[in-house]
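Accompanying notes for the structure given below.
What you see is the complex with one protein chain gone and the rest in place.
Naming follows writing order (A and B), and every chain is counted from residue 1.
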Amino acid sequence: MIVNENPVAARPAPASNRGIWGWMRQKLFSSPANTVLTVVTGWLLYIGLTPVISWSFIEADWFGSDRSACDGGACWVFITARIEQFIYGFYPEDLRWRVDLVFLQTGLLLLWLMPQSMPGKKWGVIYALSIFPISSFFLLSGGLGLEMVDTHKWGGLMLTLVLALVGIVAALPFGVLLALGRRSEMPVIRFFCTTFIEVWRGVPLITVLFMASVMLPLFVPEEVVFDKLVRALIGIVMFQSAYMAEVVRGGLQAIPRGQYEAAAAMGLGYWKMMRLVILPQALKMVIPGIVNTFIALFKDTSLVLIIGLFDLLAIVQAGLADPKWLGFAIEGYVFAGFVFWFFCFSMSRYSQSLEKRLNTGHKA
Amino acid sequence: MRKATGLAAALALTTSFSVISSAQAASTLESVQERGYLQCGVNTGLPGFSSPDDKGNWKGMDVDTCRAVAAATLGDADKVKFIPLTAKERFTALQSGEIDVLSRNTTWTLTRDSSLGLNFAGVNYYDGQGFLVSKNLGVKSALELDGATVCIQAGTTSELNLADYFRQHKMEYQPVVFDTSDQTISGFEAGRCDMLTSDQSQLYALRIKLKKPDSAMVLPEVISKEPLGPVVRQGDDQWFNIVKWSLFAQLNAEEMGLTSANIDSQKKSDNPAVGRFIGKEGIKGKGLGLADDWAYQIVKQVGNYGEIFERNVGEGSPLKIARGINALWNQGGIQYAPPIR
Partner (left out) sequence: MQEKHTMPAPARHYFWNDPDKRALVFQIIVTVAILGLAFVVVENTLSNLEKRGITTGFDFLSQESGFGIIQSLVEYDETHSFGKTFIVGLLNTILVSVLGIILATVVGFLVGVGRLSNNWLVARVCGAYVEIFRNIPLLLQILFWYFAVLRTLPSPRQSLDLYDTFFLNIRGLYIPAPIFQEGAIWIGVALLLAIASVWVIKRWAEQRQLASGKTFPVFYTAAVIVIGLPLLAWFMTGQPVHWEVPALKGFNFRGGYAVIPELCALLIALTLYTASYIAENVRSGIEAVNKGQTEAAFALGLPKSRTMQLVIIPQAMRVIIPPLASQYMNLIKNSSLATAVGYPDLVAVFAGTTLNQTGQAVEIILITMSVYLLMSLLVSLLMNMFNKKMALAER
């Protein structure tokens, strides 16, 4: 029998995990492998980011009116000199206040509707769905005493927003109907809705846009003429409603069966059941999904470049070909990328916070 | 409950197509006049032929062709809606009725005239395909280009001519195909390709988009005939005639010495040809279904062919292309118009 007569030496106190050093020991250097990983990643970041930061900020040129203002580093003058075109496209200069007014309304509505607790949200929604679209339509395109502005003069960020907003608002009702149809008990309806959804989801948006842009006029009698923008919108809405339908269907499927049965037991007909019981719950549940679809749509609007509409990306691209400003491709793309990123990132953050807020226990 | 679902679904399916009517087909002229403006398909950006200036106004030879048609049909050259099209989109846009006339440096060929359902109304610019190369390649002739990489625009006759030319001379090449001419020139500038091929007029137009236009040169070879002109749909002879004669009027005006500056003073001229031209006598606009002063409006508002040429691609422009074969027939060129009588 072996007896250790010497007391075991006291172990050293565990390494502190408090304070900056403790934190670093725990999160960055917990093991040799981890230390190597940290050092390598840090080094890569350093050699990758230093030139980027120095190019885009330290050595960059911000002000001026032509390319002579630029020497080394990023030439943001290219952006600042054309910023109006990037926002408004070819919209007549003296009428741009109308676009501003629409932007203002959009911004105020967002402030009103997005936070959790704001007074009179109901009125906000009513305003957003009735007065806002109508007033925006007349403000942007003219009529009612306002000078008409042809849609081929629309462009830039404004066109991107118009495409995305109209696309999502119009796709939502279609999406709901398609989702209901896909879950219908009538086989014929289910078949048509499922086919519609799967076909649009199976083809690339660019072929849809191409079809809408050049072939739609062949499908209708000669006298019916659509505006190019309207045709692009038709394509976008068809495509988007298929995706929207799948999002809504997810919500419908997540509603416990008991809700349907209870509603039926109360003697509610189909529409009443949907309107009063199912859809309010299902739609609330899929709001994050809808926001995500909107983000996808917002990014997809850039594809209209290929059918010759001048959205933000297209107008930046066109600006790159200006002989006076050749060679600023990186600046142009970084700017457009940042604008898109800013919108999409804030929306995705909003959707995440919504998801947390709405997570009221339906998932079980 | 099912009924409602079905109804909903049916609505979703049909509304997108529901704009279907069956009114009497109107002639192109009638629909243009009713609409109040002309829809004209142009290039997305080709200096000298059609490109928007920094205020978004369209300028160029092809643009002026459309403005002339608008002046003749509507009495106002500015009543044109320009629809920029890529080479790929252009025919479908015309076939589908999106535009009334396609004026987009489009080459007149047998296939296009016969199997696309289109008619070429005439030639507003005689062109030929050429090559643009960088000077430091040290190439003097296209025959030295075996193995070269070529930047080219998708869906053009140039794509076919290029293939023919290299095959005929047993040379190899690699085509880099872009959607727009802007992309081809930026590909050329960056060195993605050794040469750029297109109609010669375009080469000059694209060359001024280079940072250093002098660093590139156009090779002497012209490998094809490229008569460029406005195109209309088949089946509407009246409209076909209008576009055709809008071109002829420009040429006749130059031949008679009528310009936008002097045509007002010529109103009292006793030259019967001028009288017929400005609509004082003769057949006037009746045969075309236009106002009597249709030709006068073209010259007054847009100018004669010579003016249009000089202002857009000639000496008065950065392109500085010589008249060459585009001069009038009596000045060594081949531009010739039937008489107005």
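Here is the rule we use: a residue touches a chain if its C-beta (ideal position, glycine included) is under 8 Å from a C-beta of that chain, and two chains touch if they have at least 3 such contacts.
Every value quoted in this text rests on a predicted model; they were computed, and no experiment measured them.
Trainee: Out of A:Y91, A:F210 or A:F294, which is the one that touches the chain we can't see?
Mentor: A:F210
Trainee: Among B:D78, B:D146 or B:E315, which residue is in contact with the omitted chain in the full complex?
Mentor: Spelled out, the listed residue whose C-beta touches the missing chain is B:D146.
Trainee: Footprint of the hidden chain on chain B, which residues?
Mentor: So the residues of chain B touching the missing chain come out as 1-3, 6-7, 9-10, 13-14, 17, 20, 87-88, 91-92, 95-97, 111-112, 115-117, 137, 145-149, 154-156, 159-160, 162-164, 166-167, 173-179, 183, 186-187, 190-192, 194, 233-235.
Trainee: Give me the chain A residues in contact with the hidden chain, please.
Mentor: These residues of chain A touch the chain that is not shown: 27-28, 30, 34, 37-38, 41-42, 45, 185-189, 192, 199, 201-207, 210-211, 214-215, 218-222, 257, 260-261, 264, 295, 299-300, 302-303, 305-306, 313, 317, 320, 329-330, 333-334, 336-337, 340-341, 344-345, 348.
Definition applied: only the chains that are shown with their structure count from here on.
Trainee: Between chain A and chain B, what distance separates the C-alpha centroids? Give it in angstrom.
Mentor: Taking the mean C-alpha position of each chain, the two centres sit 39 Å apart.
Trainee: Which of the residues in chain A end up touching chain B in this complex?
Mentor: Within the complex, chain A contacts chain B at residues 90, 150, 152-153, 174, 176-178, 180-181, 183-186, 188-189, 192-193, 196, 213-226, 228, 234, 237-238, 241, 269-271, 273-274, 306-308, 318, 320-321, 323, 326-327.
Trainee: Which part of chain B faces chain A closely enough to touch in the complex?
Mentor: Touching chain A: residues 1-6, 8-13, 15-17, 19-26, 31, 44-45, 52, 56, 81-86, 89, 92-93, 95-98, 179, 182, 185-186, 189, 208-211 of chain B.
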